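For this view, one protein chain was removed and the others were kept in their places.
As written, the chains take the letters A, B and C, and residue 1 is the first residue of each chain.
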């Protein structure tokens, strides 16, 4: 049960509501986000919801039977739109393109990618500075100094930054240089990280686990929201399977299903989803038609020389063609 | 190695080629299809291909390193187009829509579906008369009499029939009433059935196994081709996975990858691929954008009352809307 | 609902029972096996089971809520034991070892394997004469003549034969030369084959599908039983998964779970289950401890030279050591 409290509710009214909730036998979790003040009440007893709904200080009340509550579309029908500033919006009514290299490698690289994005009117650049690597001996990214450089060049060109955060202690040093924190597939159930990102309040793009269920993804998003942050995007990036012909199985079924279960925007990553450069564009276009709110993909001026993931990275010519086609496909979808 | 022989090659020339192939240490399989006469030579020794290529009676020769040969696009670059008669073509340059109920239930049902198809200019109707069922106690379809009725009504209305064949002994009784034989996911490696369908020469739509690899699907198609039948379509219909939110994982990655590996048309079945009516249209549209040559889906005038698969079946209104949108999406794709 | 009829029930009593069953709204399937005469009644209505149970001619009656009925342990608590003749029993109280090459290759090979089995007091030999192969150009086995030779040598030495049947039309030619028909993983839902094996009445070993569920395996067994054949063994042979370090995932969880769900014997195939010779013995021993009624594995006097599956085949020394250890492990398990 979600109880939305009136803005600026007096302490004694809140205490009274809490008391009533406990008397019914429910446990109440207080959630204060950027936008509102909620009580999420967990319990199984049957009772008349109007008992609580009519209490002074209650703005709205809903039953939600799913394990996830605040992110459920049964409660909030209106899709969430996330404002990244300067008119860059993610969600309903926008198709968000996020592109860039797997790893941030240096100034020249960032400048050339930024120029490519500016030229094609793309507003969000991806690029990793903290890289999760299977081997301890592999390149782990340029770190915080790389992020500062990345940020400087993007700011000068009106580009927003999405980049991966790997642990709680990085949040504080990264927060001023990031527009969207990305949580990678390997950390999709790193609950302490999710808690901390809830408190950090910056927008978060949460990737589905390596073989995560939709239920797990939605509950992971609930961690972030219930810690105070409503600005969450979900990301389908392919799941692990037996097929050896590609890196992952891009599970586009997830797109329309997530869109019905939650009010949060859904982004697709076709680069990781198929892992082979020649097919990324087909899967990006399919994602648009499946109903995605945006696409995140890898591009580099010389994919062959990229520090990582070169085999799934588009060159600028391929990227430009894809951007145009995705926009046409999105336009067609919106006309339906 | 594929050796295409000249049409009407004299016996002694063929014998000579066979002898030379054996001398190199290769084993030759002779393949006569509706369209041509081939030797598929299997072996691993290195030799100068021109040795064979210059022999009298050889029209063309190619090395193909994959396990599958005749269906490989490395050998035949030109996409295969299959003529179902009366101007109904499948493959390159066409977008084929195949729609109809899971099971053929009776005359009224067939007539109403046919009317729906005619109205929307759809030329191919699906419908099962032999049904593979997990339980021996479940409805197994109307059988051959149902097929005859199905055929009569379709013929009167210019509609082609695709229906599932489950075993070798059914081929003979079905062949005159069928335009495309469908091989279901559970029979995708029923090699005796594939052999026999190669001999039958009617077009075949071959579904990917329940958790079949692309390699297995392609080799299964090679069975049909190497027994004399070039008229094969492949079908992605979802694979089995851990996710419980839908029936299967529709693996659209398979579409662009198959299109590069083989010259055969690729059809997608979004009804089985997601298994939930509300999302079938999104996945069908995504399939178009991923590059499919056609879509096969389930429709019924009252899905709730369908004998089987009602929960993934569109009603006629949904079907009509989808048909229009798929055609628009296909038109956009062709404009790229 | 399973209604066991009295042996030699007069026709009019049976008709009366059928009529009563239909009046309740159930559909009755008549099943006559080697051992008994049943009606399997399918329906959902609530009614007092004693209504039917007290009818003249009814020997016993049980409700079974699973989709599978006759093979359920809820109905028949006593484990099924299958008599292969000459005192060779499979099931409860026996640990059955079935060993031999992947493919039957020739007389010398069969003689040497038979000698190895005789020496180690193993009574059942495996060996394929009809081989399902992914590629149409691969060796497909010695066929029926190979089977006759295989049978002759085994008979002379008191060895029982288990070998794969791939299609309905093979049953008749094979039936006199086979002690157990094996249904391979790719045919585990070839329902026509299962129907026909039900009628054939010879013992059947039914392998789990490439990625078959236990539910599917049990229903496949129900096909055989409901067509008249109670002599069925189930076989866990590994399922398909994402792990590349071995050929399949041997799912030993299936063993204790199947043993609780059904009265049929459960055999494990560790050779296909892991696919790597060095580890087959460990997995065979683990299978014993998990509760298997037997093990089927591949052995050959020179695995390196075997026509197929050499990389998962034990040599005779390894096989002998394994046989001894499995018997010790079985003895320990029985002492628990």
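Throughout what follows, a contact is a pair of C-beta atoms (placed from the backbone, for glycine too) under 8 Å apart; a residue touches a chain by one contact, two chains touch by 3 or more.
Being a predicted model, the structure only gives us computed values, none of them experimental.
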TODO: Using the touch definition up top, pick the residue from A:53, A:79 or A:132 that touches the left-out chain.
DONE: A:132
TODO: Sort through A:163, A:187 or A:229 and give me the one touching the missing partner chain.
DONE: A:187
Task: chain B residues touching the omitted chain (full complex) - done: 211, 240-242, 244
Task: Hidden partner chain, residues of chain A it touches - done: 27, 29, 40, 42, 67-69, 132-137, 166-169, 186-187, 189-193, 195, 209-212, 215-216, 219, 222-223, 226-227, 240
Open item on the list: On chain C, where is the contact patch with the chain that was removed from view?
Closed with: 211, 213-215, 239, 241-246, 249-257, 260, 273-274, 276, 278-279, 282-283, 285-291, 325, 328-329, 332-333, 336
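By definition in this document, only the chains that are shown with their structure count from here on.
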Task: Closest chain to global C-alpha mean, per-chain Cα centroids - done: B
- [ ] Give, as an integer number of Å, the spacing between the C-alpha centres of chain C and chain A.
- [x] 50
- [ ] Going through chain B residue by residue, note those that touch at least 2 other chains and give them in order.
- [x] 211, 215
